[in-house]
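These notes concern the structure reproduced below.
A protein chain is absent from this complex, but the other protein chains hold their places.
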Amino acid sequence: MRKCSLEKLDSVFAEIANSFKLYLPVDDKDGKAKYSEWAEGVKWSNALNTVRSPKDFFFPQTEDLMGFKCSGKNIEIIDTRNESEDFVVFGVRACDVKSFDILDRVFLKDPVDSYYSNRRDHGIIISVACTRPAETCFCHTFGIDPTEPAGDISVWKTDSEVFWQSNTEKGAALLEKLQALTEECDADAVNDQKEKVSAIMKKLPLAGLTADKFGAGKTKELFDAPEWDSLSEACLGCGTCTFICPTCQCYDIKDFNTGKGVVRFRCWDSCMYSEFTKMSAGQPRLTQKERFRQRFMHKLVYYPENNDGLFSCVGCGRCLAKCPISMNIVKVMKTIGGKENE
Amino acid sequence: MQRIGVFVCWCGSNIAGTVDVQAVSDALKNEPGVVFSTNYQYMCSQAGQDIIKQAIAEHKLTGIVVCSCSPRMHEATFRKTAAAAGLNPYMVEIANIREQCSWVHKDMPIGTEKAIILGKAAVAKVNLNTPLTPGETPVTKRALVIGGGIAGIQTALDIADAGFPVDIVEKKPTIGGKMAQLDKTFPTLDCAACILTPKMVDVAQNDKIRIFSYSEVTDVKGFVGNFDVTIKKHARYVKEDVCTGCGLCTEKCPQKKVPNEFNLGMDNRRAIYIPFAQAVPKVATIDPNYCTMLKTGKCGVCSKVCTAGAIDYKQKDEFIEEKYGAIVVATGYNPISMDKFDEFAYSQSKDVITSLEFERLTNAAGPTAGKLLRPSDGKHPHTIVFVQCVGSRCDSCAQKGKEYCSKICCMYTAKHAMLTRDKYPDTDVYVFYIDVRTPGKNFDEFYRRAVEEYDVHYVKGMVGKVTPEGDKLKVQASDLLTNKQMHIDADLVVLAAAIEPDKSARPLATMLTASMDTNDFFTEAHPKLRPVESPTAGVFLSGTCQGPKDIPETVSQAGAAASKVIGLLAKDKLTGNPCVAHSDEWMCNGCSSCERVCPYGAITYEDKEFRMPDRTTAIRRIAVVNPAVCQGCGACTVACPSGAMDLRGFASSQIMAEVDAICK
Amino acid sequence: MQINEYKPLIVAFCCNWCSYAGADLAGNNRLNYPADVKIIRVPCSCRVNPMFVLRAFQRGADGVIICGCHPGDCHYTSGNYFTRRRMALLFSMLDYLGIERERTRVEWVSAAEGAKFAATMNDFTEKVAALGENKRLEDLRCKR
Partner (left out) sequence: MQKITREQLIDKAVSLLSDGTVECVLGWEKGQFDYDITPAVFNDENELRENFVWNDFCGANFSKYLVSKTRKCNGKMLVFLKPCDTYSFNQLLTEHRFDREKVYAVGIPCEGMADIDKIKAACGDGIISIDASGDKLNVHTLYSDEPISVSAESVFAERCMNCKSKKHVAYDELLGEDGDVIESHRFDEVAEIEAMTPDERFAFWQNELSRCIRCNACRDACPACTCEKCVFDNPNSGVENKAAANSFEEKMFHIIRAFHVAGRCTDCGECSRVCPQHIPLHLLNRKFIKDINSFYGDYQAGAEVGTRAPLVDYTTDDLEPGEVFERGGDNA
């Protein structure tokens, strides 16, 4: 483990930015954190987390897949792919780091999504341990420890110092570059903070939330649960939850006719939308209840079924804060999962 | 995917002179959907149309783009061509590469480039065209003629002659209009009453014709073949079917001081009156503004003297609703007000009169029994000055008068001058003119007789000022040919006032949704090829409501309008315009936005049961367009928030495809 | 591309009854106006959906002009009155978003005003050309 003083952090950023594009959470004019590129004078946000998740770095909201150039009646296919540049994402919380594992299992599984893997290969994740979890946090439900974030490099920030721990070769190589600005230290230095935060975690309102009732093999049991009706009753069918979610990975592929050719692009899609997975025979899920159920069954049952029991929720709490009608996965888990979850 | 044929017209050198037609047809060959592309000298010619027909058959074309003149010119032609070859006529689109390209761009490469783009837009549109079939509606076999002047009379007689019932609505108590007020008619000098009144009698006696006199149209709904018209019959306080027209009441009525509008206020009539001896219907009318009985409840003389018992002081306005298949507008004209022409002293001297007043002065049935006497003192005038173009051909900047030529003034002034000289050879007659316009059969000969045989002094120039002085009118004028100022002491000055459409025309146009020009003359569907039809289907134009005309022109136009009406009424069914709005019931919210912008009331709502996407059943309010009423403006398509409303022939997708093609 | 070679792309929506006929009259009278103007015929100016205006800008138009009958002379009685309100509000909104005012216009051109049509197009094209390319409402995918 290495450390540097908090004052030196900007110099570290500058050093990283010398070799890579560096992104980190920055407050906008309304005080909301979002990932922005670092430049001289840009300040790292104090917010617990960004409004949007960092999944954009690897799985952007829209991305061109290929192009077709039309002249007369001839069509020429254009490969629009470029090799990504190396980049560093700093300040990723433990929950969001975990979300990359979940996305990887979808996009890196055969057949590999070359667009995603290209970015993933070139991205270096520097995570940051949480110090002040919010009431909406429930990462522990999915076995995530916010004091031990994964990533290529893990960072702990105290009032005066910043501690750096590399977890991967990529991380080690980057940390190597920061030799001059950091000094070696004992890994125990952050234990105090870890203990403190662990204690807070136990006091969180959602501390007792478990996913025990969910997971692989629960489809039959949960699919026809009567509670889906009332849970989905007020759902507006907007895509807020899916678009701010770090693990939602559904997309649609569409063609855009530019007049001179066609751009084939993909964009995020939301299972909450009425047009989601619409086929020539129509939509498979006709009601908002079915669409609503799909989202939570996917996160809590179908995904684990296909991925060794891993849930595709990381408990970041974004949907708890942002749903226009305050319906969210926690309410679903508590309602479907029974009273003992409260 | 369509199989589109592109046909580029040279229009002789009109297009080919500035557009490389070969390059255009070559370029469009590569557009999506195009399977055939060619060019030819005159696409609209029989040979050109044959090329199209042949290509349709040979290449199994499903759509056609003709790059030619404006669709306003030949769209109908090419649609017929397509139909003749078995293609739906609405699969034809025109790229206007003449008016909008070759005629306005002089540079060949630029013109060619633009022509290709316009062609691409048309191809893009045709790709989205769908065959359209016009709907059919029945025709009510009855016509309405609004206005009972010579135009209306002639139209009504001709329609009735073909066997169709006709109603005439006339706002005055009698039909006859302006012509009934005239003395003689140019250039033959036969008496207006002698030729008009027999026609009026014919109207009265024709059992196919009903006359609603003293009436006006207050509401028009519906559409061609199916108009619903409300006619307001003003209370005349005389039972029309009882009055014998004996005229006793009009002699006994104690209220004698009512200005007689028939004589333009130059004498008086009674409060109960028959406008003139040959009035049709010959029925008395009580003027409620002057009748003592109606105003105070005391009098009742007319009722006492009427042996037929026709007087009914309690009569109310009556509203009649009738269905018509066609409507003819024959609302006529009026001389303009002389208020803005004070330089001629019209308001200051009784001896400055308008030409129509002059007609009454010389008319045997007029206020002076046909003797030409000055209105001020009843003396015979010895020097008469006629001023032409008063209010006609005015500079638009002058803010008074009309820009147009009133057309009839030159001839009637010549007539007045000639008749005056003929009857009273001792009078000096001067005519001041800007130009003398005499295009018409025997017109110029007539004018020359006035000058040559009757020694009328024609002076090219305008009268600057008329000043009443003693019993003379000092006329100050300039003679442009000699470039001299003239001063004439006149006894009478006659102003050839410009004519303008009747004031009732504008509100009527709104009711009929018929368009008007800025002078309030009704617009014809085509200035040359459809001069008696209004752009609004089923509405026809007769007489001076469409523009200044003399009597023979009016009568011929009246006949033409009648023949158009007969052509319409002879049909049992009408095929409509298929380019109408339609609403997708699945997308419709039933919000009423479309209904609120529809000028034709074509949209109604119904509640319909739907099997909703979420498997529930719901009753939803949805808009329904009546395709026979819809005229296809498209206002509703934009008002509709959900995009449920679209317009056939001009669908949103088609217009956007054109935009895309133009911008690519 | 040199600046003096810059040719704006103008989309003109013309109502069938007045303005399209006005454009025809301009043609009949051989009144020149820039070839940059491309006309789309609509039955009435009230057929023009604000969406079409945005679409034109998206696809690369530098200016959009809507021509209709003079208020009061609409072939369909009232269509252009609705156009007038819709476009007044739309243009005001585009202005509010910082889009140049000169890129949009509504002009009433009667069937008799061929000269006005040509003059309007000359003037509009000139004003749009002075602004240069439409950058603020462009869709880069559709760039020429």
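By written order: A, B and C. Residues from 1 in each chain.
One rule holds for everything that comes next: a contact is a pair of C-beta atoms (placed from the backbone, for glycine too) under 8 Å apart; a residue touches a chain by one contact, two chains touch by 3 or more.
Bear in mind that the values here come from a model prediction, so they are computed numbers and not experimental data.
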Among the chains in view, which touch the chain not shown? A, B, C
Touch assignment to the omitted chain, from A:Glu135, A:Asp192 or A:Glu221, lands on A:Glu135
Looking at A:Arg2, A:Lys260 or A:Lys322, which residue reaches the missing chain? A:Lys322
Just one of A:Glu76, A:Asp121, A:Glu183 or A:Glu233 touches the chain that is missing; which is it? A:Glu233
State which residues belonging to subunit A touch the missing partner chain. 28, 30-32, 34, 48, 51-52, 61-62, 132-135, 200, 203-206, 230, 233-234, 236-240, 242-244, 252, 254, 256, 265, 267-270, 273-275, 320-322, 324-328, 330-331, 334
Name, in rising order, the residues on subunit B that touch the hidden chain in the full complex. 586-593, 596-597, 605, 612, 616, 618, 620-621, 639, 641-644, 652-653, 656
Can you name the residues of subunit C that touch the chain not displayed here? 50-51, 54-55, 57-58, 71-72, 78, 81-82, 84-101, 104-106, 136-141
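The rule is simple: only the chains that are shown with their structure count from here on.
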Could you draw the chains as nodes, link the ones that touch, and say if you get a line, ring, star, complete or other? complete
Of all chains, the one whose CA centroid lies most distant from that of subunit A is B
Which one of the chains is closest to the middle, using the mean of its C-alpha atoms? C
Which whole number of Å gives the spacing of the CA centres of subunit A and subunit B? 72
Cα-centroid distance, subunit A relative to subunit C, in whole angstrom: 46
Cα centroid separation between subunit B and subunit C, in whole Å? 31
Got the subunit C residues that touch at least 2 other chains? 59-60, 142
Would you please write down the residue numbers of subunit B that are in contact with two or more other chains? 660, 663-664
Counting only contacts in the complex, subunit B reaches subunit A at residues 30-32, 613-615, 660-661, 663-664
For subunit C, which residues are in contact with subunit A within the complex? 59-60, 141-142
Would you pull the subunit C residues touching subunit B in the complex into a rising list? 9, 11, 16-17, 20-21, 23-24, 26-28, 30-33, 35, 38-44, 46-52, 55-56, 59-61, 69-70, 73-79, 82, 86, 110, 112, 118, 142
